[in-house]
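Below: the structure, in structure tokens.
One chain of protein is taken out of this complex; the other chains stay put.
On to chain A.
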């Protein structure tokens, strides 16, 4: 496992010093994928460089399997880097080496016997599903295949921690899904602690067990993905849900924004709400998906019911949270629940 303790990175000295990372704390267990999301400029790349020990933190520590690594002298630091495999963005492959030769690089640096290297590379190529592409050069591989080579290279020295630095950024959705599936498979088979750094919220939903939001060098919210997604109070959980563009409600009906607020929302909640309120609830927009075995999602529902409290209670009994309003970013002033608008959400983060 990897534990980050009070990790701080500042550039410059005295009054001109810029703090890029401010006392970060988190731990990733073996067999867990921990995603760090954040907008550009939040400090993600500095965090990456600190975790794979390419940059020394100003203070704080990085502990892998109980050993503190970040304060080691340069030569030992080089050894320590081998315990953390890093998957970079696709441009990091050696362009003049084949897939097999790229994967062999860490073994070559370590001075592993050629025969042993060959066997290990063949095994890794099979593992990432590229057995038939060993002799291909990076320019002959697709983006997803290049990323698989990068993953195999990161695993060459059997690290216990895998760091993924925007590894799926720039890939098409289909390829992202397959790379993510591979990472989850490897997490299970090799019992890896995976730190997955990305700016793509939708990828987080596919890959993460836990997630932290990094903003201005601080972790502003973190937790188990499922917990965040089933907690209406979690700004990160709501931000992780896809943006919806609901249809306008029928005349006389008003829109209600519904979010999952429990792990035990019954699947037929729409019918039950309709029954209890004695009117058919109109579904104006919805996204519901299974994340790590738990249903989560959000919806916009059109209702005529006069009493807001009755509506809220009805939903609450089913583990859902209902707020009046369409949730549409452009819904404007007529929207009764303006406090739920994106601007406030931003503030809450």
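Throughout what follows, a contact is a pair of C-beta atoms (placed from the backbone, for glycine too) under 8 Å apart; a residue touches a chain by one contact, two chains touch by 3 or more; residues count from 1.
The rule we apply is simple: contacts and distances are computed from a predicted model.
Remark: of the listed names "ABC transporter permease", "Cytochrome c55X", "Strictosidine synthase" or "L-cysteine S-thiosulfotransferase subunit SoxA", the one matching the undisplayed chain in UniProt is "ABC transporter permease". Of the candidate positions A:153, A:213 or A:298, contact with the hidden chain is made by A:153.
Note on the undisplayed chain: of the listed residues A:27, A:105 or A:253, the one touching it is A:105. Contact with the chain that does not appear here is found for just one residue of A:40, A:95 or A:290, A:95.
Looking at chain A, the residues touching the absent chain are 52-54, 78-79, 81-82, 84, 86, 88-89, 91-97, 105-106, 108-110, 137-140, 150, 153, 156-157.
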